[in-house]
Structure formats: C-alpha cells, structure tokens
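Removed from the display is one protein chain of the complex; every other protein chain stays in position.
Up next is chain A:
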C-alpha cells in the first residue's frame, strides 16, 4: 500500500471509477464534481458524432444564450457602458438550478427582443432625423439660392430669350419676391434640390453637364457640419445642390441622375412663404424626432446598464452549464434504466470525498435511487496527477514544460525546488544584485493580491515565477557572500588570512606578494567564510578564482548527478523492478563514481595536503612537493594506466588501475545483464505455461506484458476486469479496447534499447560533467561584467573632486544603477536561469526521470474559468 496521503513526492495514486447516476440528477452531480475538480471523465461515446449525442440540444440552447449575451456585450460596447466584471476571488456563484438557467435563458430571449426592437426603432428614427436635417439644410441653402437668384433672373432670361422684357425688368427692380418666383415658372424653369455626398459632387456635375449638354444652372453649397450616415454610423460631408433647368423631361432626367448618384432629392417650394412654412414644419418634426430619439436612447441605455450588472455572472453561469452538458455528453446513457453511466479517473485518496459529494447531491434531490460509485480495476496507465501549492506550482511548471512524469515515479520537481535556484545562484553570485532581486521578489509576494490583476503579459510571467525568484535571490545572497562580491567590490567581513610582505625600502609600483598571516607561527588561520577579500584587485586574482570555481563546478556537478542518479534507485524500488537496480543503477553508479567520484576525491585531497609546509620551530626546513595537475592525472589514468606523473598519495597507480578496471567491467554488465535477465524471466514464464503468467500480469490476450519499458504498471494490483456493476457489458469492450500499447517481449528490441542506454549513459557521464563547467564560465562572466561596469561608470567618478565630481557621481550612479538592473540582473539573470534550467532538464533528469506519463486534466470549473479566453474579459 502506498502512503496514507498523496504527497508531492510522486504523482497521486489514481483509480478508475464508474458512476451510475440517475438521469434526473445527472446535471447536478456533474455540477458538484465540477466544483470539486477531481475527476477526469472518459469519453464513452467515442463512436457517436457530436451531433448525435444526448445533450446536444441543451448545448445548442446555451450556445444561443451565449450568443445573446455576447450581443448585449457588443451593444454595451457600442453605447459605451462599462461591464461590471466578476471577481471570482470575492464572489462565488452558487451552482444554478435548472430553473435558474431557464430563467436566464428566457430573460435573455426577451431582453434580446427588446434591445433589438429598441435598436431597430432607434435606427429608423435616426434615419428620419438625418433626412429631416438634410431637408432643413436644403431649405435653408436653397432659400439662399433663390434669394440670390433675384438678381440673376434677368441674365437667365437673357440667355434664353433674346429680347428684353421691360415689364419683367420692372417687376424685378421692384424686388417683389413672389413675382420673381412666379417669373421662374413663367419662364418654364424648374429646379431640383437635394443633398449629395461631397466626394461625388465633381462626378455628379460632370455627368449632368454631359447628359444635358450644358442646359442647366447648378448651384451648390457645403453643409458645414458633417452628417451621420445611419447605415454605417459614420460622419459624412455633404453638399446641398439646386439645379435649375428648362423643361419637364430634363428635370425628370436630373432627378433620375441624382438618385442614381446617391443624392437625396427634397421637395422645396419656390414660394418663400411656403418655404418658410416648410422650414417651420421641418423644424417641428425634427424636434419631435429628436425627443423620441433621446427617449429611445435612454431606455436602451437603462436596459443595457441593468444588463451590465449581471452580464458577467450570466456569462459564467452559461459557460459552466455548457461545460456540464459537454461532460454529460461523454457519459453513456441507458435509456431503458434512465441511468447515466460515467467513467473516469480520480485520485484514490479523494474517493471518499467524491462519494460523499455524490451522496449529498442525491439526498438533496430527494431521490430514492442511490448514485453508485465503483472503483474498477484496469490495466490502463493512470494519468499523472501532481499536486502543487502556491509555492511549488511554478517549479512544477518548469518540470512539466519538459515532460509529464511517468505515473508514480519520483516527481522531478522535488529536487528542482532547490537545485535549480542554487545552480542559478552559483552563476549569479553577487550580493548586491541578489539583494535587489530579493527585494523585487519579496515585493511581488507582499503585494500578491493586487498584483495578481495585472494583465501585462511579461509582468504576469515574472509574477508567476515569484517564488522561484525568491529562492533564487536567497541563494544568490548566499553565493554572493561566498564569492565576496557586492557590485564587483568585496567586503572585509573577517580578518584576511594574508598580509602584504612589504620589502624594506618600498617605493611603490613594485610587485608585492602576500604572505599567510600565520607564516612560521605554527598555528593556522584561514578566512572563515567565502573568498578572502585580499584577492580582490590582485594581478593573479583570476588565476586563483578560476581554479577554485572550475573545481567547484566539477564537485557540484558530481554531487548533483549522483543525487539525481539515486532517484533511479527509488523509482526501481517503487516499480518493483530489481533488475533496474542491479542492471542499471548499480553498475551505472560504480562507473560514474570510479571515474568522477575519484576525480572529486582527488580534488579534495589535493586541497587538504599542505604542499609547501611553512617552517615551524620544530621543523625549520620542511620538504616541499610538486602538486600534481589533476587534469593530466585523469588523462593519464585512461591513456597510460599505471603511470603517475606527480604522486598525490602513495599507491596511487594501483588504485587508479583498479578503478579503471572496475569502471570498464561495468560496461558489459550495463549492456547485458538486464536484457538477458528479462529473456530468462520471459522464457521461464513461458515454460510454466501461458495460464500461469496471468496470476502475475495477464488476464486476457489483450493485457500487456509487465516487462516492457513503456508501461510502468504501478497500478498493477491483481488485474481482473470488473464484474460487479450493471452495464458492464456495454462498457467492458471500451475498457480493454483502445489506446493501450500491448507489446510482446522481444529480445532484440530490449537489447537495442539497452545498448543505446549504455552508450548514452557512459558518454553522458563525461559530457555532463564537462557541462557543469558552465557554472564557472557564467559566474566568471558575471563577475567580470560587473567589474567592467564599475570601472566604466562609478569607478572614475569617485576620483573627481569638487562640485563637478558630485554631479559626475550623480550621473554615473544613475547609469551604474540602471545598467546594473538591466544587464546584470535581468539579462544575466535570464541567461543564468536558462543554463540552470538546462542543467536540471538534461544533466539531472536524464539520470532518473522517464517522462512517460500523461497529465491528469480533471473536469473543473475553476480551471475552465481560468483557461477560457472568451471569459477573461468578463472576469475581474
């Protein structure tokens, strides 16, 4: 039995369950399970198309409601009414009853009708208003033409008739307007007045001129304010025109042309009194229309404002309801018994909770038919369900980005929580930068709630990884202290182990070497924490730190890989595959340790030997030995076994030869032990007879072989199919049928697999160890870059005196600070993070994790609402 509880150490134990729910409460049950978010339902109607499923009708209905809600939203956008967003952190929506949903649907229906009829009438009125406005403009402008025409009639006449008419002239001179107007008709001159879009005026004129051969007199004026085109709701510039022409046919022609050019022709009376009346009438009508319009607008807005209050909630309700019906569509519906049968995965330890939820729903509905939940045994690989919390979520995401861990194998995120930030810190070791990063991470955690609402994508990403940043920064503070780097400067926290050995007649500009503080005293004092600050700024600083950091990289890499390799032992134990321990873990570990473990041991040994003993009173002339080069030692260990250039310890050559042999012996063990063991096991099983195997791993011909690599049957408790439920006949075919690979044992395949594994493992031991040297390279780059930044900005500024120096410092400090943040913290941080990520994914995960799982995706409202892109605009 597993532990009493699911821990993040490995994925939760899963069970396949079958639910028998009465049809009446199907919706409520799924609703409750959606709130719970612990069951992943399987599709039992794989062979039925989406249209033929039982609840498709309901989904269609909800689709319609959703469309209506979106229509309201669009209308609100148009009217500029803000949506009241739903904050699910504060408000919780009680699961709706069917009647509530029906209510919403009905209300939506009626509201849609009202809104659309209001909209329609609004549009009609708007159109009417535009027409009236245009007419008014025509009346006003055309009036102007007529008034101006007074003086022109004579010329017009003159152009049509050759003789002068004194009587008419008299009349004109008397300026009697009615007479003038009468005179137009008297002359048989008619006119057409209207409004046309300004862009078309030129074309309009040209066409008229051509068709009428110049027999017209056109007058036009611009309407100063743009008019609204009711069909597109866009402002359009328009002109008023009045065309005078001779003859009815011509006038009819002009009308036709106007209409075809999209001009609106309005009725204008020649008589100015009548015209004045017309203007009054138009104004009155316009007023009326505007009043009605305003009322309509207000009603519409009031309606929409009311809707805006609850629109978001309705949207969420409908979204949930749709998800429920979509889930119900996955169930198999037994028409005869009026029962829904569902099947799905859920965490074994949460079964009681699911059971009680089911009981609750049944009791609340007052149903006499109980809902049944049955755990069924299956040979399917269960999904990987890794529980996370606020802290481990981001780390888990990093791991899941690489792959989904195999069911029940050690969760790779567990070591990553520390190793990933720590290796980052080894590369990012600077106390000053770490403190800035730490403050940022702490600020994000302190203002966790308000910052959660920020939707700016880049920030949201950083915010999501705030706990990673916290751990990374904390470790960076530590490594910064170890490297003794604060913005490339060092701190003199403790007394140095070095003192300058100043020559007698020191004159400056002379190379001075330091000497151990305790030289010749017999006692030892070493710098207790981190790097001695005396190294800072010395000429051979890099010589020392490079050697130190390279060796540290190798040691940390060795530790990291050994630790990771140990997880493969835990996995093999968990999956009860001793052959993985004896055929993979043990020889692999021996191979790795006898080469790189030995190297690490030599590094430490070399450090602990006092190569140049200081003279003490007892021993005034100690013998100094030449320290061996470890790299050469390792190379000679392979190339010339038995040859030792400079001895590190007595008996070294024998030990090295033994270790080399030990390592070489592991290769055939790695290669052959597992495949041959598996073959022997398989043959033995076959020899005992096919039936017998069933006790352990086979039920039917369909069931798979436990030996194969693809399926780590952690859930292979005695496999037999379910026999107790009703409706089994219907489902059993589905249970054993699909999506599981059933591999027969094939020696060739296993052998090839193992050969690849062996080659990969042995080569990787070398290349991965070398890969850890990136720790040294990146930390060197970071330290040098920050030193350069200092020497280019603040460094020189500090040497300038006076007021100029003060200003210089302010400027260079700003530069120093900004560049520190942008280049050294953000850019270098990202780079270090990527390198650390690689060390986790490749160097560490390849040692133990299989990543053969598939993720558990339970039916959960919470998740659905978070992931739905459509709903994001409704949620605050």
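Definition applied: a contact is a pair of C-beta atoms (placed from the backbone, for glycine too) under 8 Å apart; a residue touches a chain by one contact, two chains touch by 3 or more; residues count from 1.
Following the convention adopted for this analysis, contacts and distances are computed from a predicted model.
Visitor: Leaving aside the chains you can see, what is the UniProt protein name of the one that's missing? Options: "Replication factor C subunit 5", "Geranylgeranyl transferase type-2 subunit beta", "Exoribonuclease phosphorolytic domain-containing protein" or "ATPase, V0 complex, subunit E1/e2".
Guide: Choosing among "Replication factor C subunit 5", "Geranylgeranyl transferase type-2 subunit beta", "Exoribonuclease phosphorolytic domain-containing protein" or "ATPase, V0 complex, subunit E1/e2", the correct UniProt name is "ATPase, V0 complex, subunit E1/e2".
Visitor: Among the options A:131, A:430, A:532 or A:850, which residue touches the chain absent from this view?
Guide: A:532
Visitor: Which is it among A:223, A:556, A:572 or A:750 that touches the chain not included here?
Guide: Touching the chain that is not displayed is residue A:556.
Visitor: Touching the left-out chain: which of A:607, A:638 or A:680?
Guide: Once the missing chain is taken into account, the touching residue is A:607.
Visitor: Among A:449, A:509 or A:801, which residue is in touch with the absent chain?
Guide: Answering carefully, the residue with contact to the hidden chain is A:509.
Visitor: Even though one chain is hidden, which residues of chain A still touch it in the full complex?
Guide: 5-9, 387, 389, 391-392, 414-415, 417-419, 422, 426, 475, 478-479, 482, 497-498, 500, 502, 506-516, 523-532, 534-535, 537-541, 543-544, 547-548, 551-552, 555-556, 559, 604, 607-612, 627
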